[in-house]
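Here the complex is missing a single protein chain, while all its other protein chains stay put.
And now, subunit A:
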Amino acid sequence: MSKLRVLVGVKRTLDYMLKPRINPAKTGVDLAGQKMSINPFCDIAVEEAIRIKETQKDRVEDTLVVTAGPSASEQILRQSLAKGIQRASLIDVGNKELEPLSVAKLLKATVEKEKSNLVILGKQAIDDDAHQTGGMLAAMLGWPQFTSASKVAFEGDKVVVTREIDGGAETLSSPLPAVITTDLRLNVPRFANLAKVMKARKAPLGKLTPEDLGVPIENRLQTLSVEEPVSKRQSIMVKNVDEFVKTLKELKAL
């Protein structure tokens, strides 16, 4: 059975529980002073990689978490180290905006450099909802892809993944190498233990630039404007006609 060299790609986004506000220039979401956290689907990817390491044990040769972003993204890398990922690497792009194609190219270069044979990514990021990086990466590598995974298992040299689809679940399998993107019900990410968080604060991080990987960033899209969605009207659920009449009376509609 081949050894597993797992690569997890993660993204730092606005904390998904916060309500995003559009900046005055209407060019994007206002992130000034807002809490940034790991994209929830990426967190699930990190958790899955750690679980694979815990269950497959000796078969896992290496786990590496990588992110492309500003230096502040170090935080999500250190959190992942605290939870149990062995190595972490930051691809420093400063404040440049990254499109999914660039990220896919950076990840491809990383896969080749690190000789990874299993890539786990979140299915999409909660800021752009693009849902493209995983697919693009798999196509560029020529690898099979399992998107929106809700269960990951191993059978010999094959990886067996269940995906939730409309109308049920689909189970696919293929030999490695492969790209898996995570869906919500794959797992519940653990809390990082404090003692390990403290240790991870001092851990060494790999630091690269896009040029180091031979992938200069070229953006091909231009955001014209960002606007609030039209607000939905609130609906009130009622159980029966009596309650309906009562509610109408309370709303002074009758």
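Here is the rule we go by: a residue touches a chain if its C-beta (ideal position, glycine included) is under 8 Å from a C-beta of that chain, and two chains touch if they have at least 3 such contacts; residues count from 1.
Definition applied: contacts and distances are computed from a predicted model.
According to its UniProt record, the chain left out of view corresponds to "D-lactate dehydrogenase (cytochrome)" among "4-hydroxy-3-methoxy-5-polyprenylbenzoate decarboxylase", "D-lactate dehydrogenase (cytochrome)", "DNA replication complex GINS protein PSF2" or "Protoheme IX farnesyltransferase, mitochondrial". Contact with the chain not shown here comes from a single listed residue; of A:Met1, A:Ala139, A:Met198 or A:Val245, that residue is A:Met198. When the full complex is taken into account, the listed residue touching the unshown chain is A:Asp129, out of A:Asp129, A:Glu211 or A:Glu227.
Listed for subunit A, the residues touching the missing chain in the whole complex are 15-18, 20, 33, 35, 37-38, 40, 43, 79, 124, 126-127, 129, 184-185, 188, 191-195, 197-198, 201, 229, 249-250, 252.
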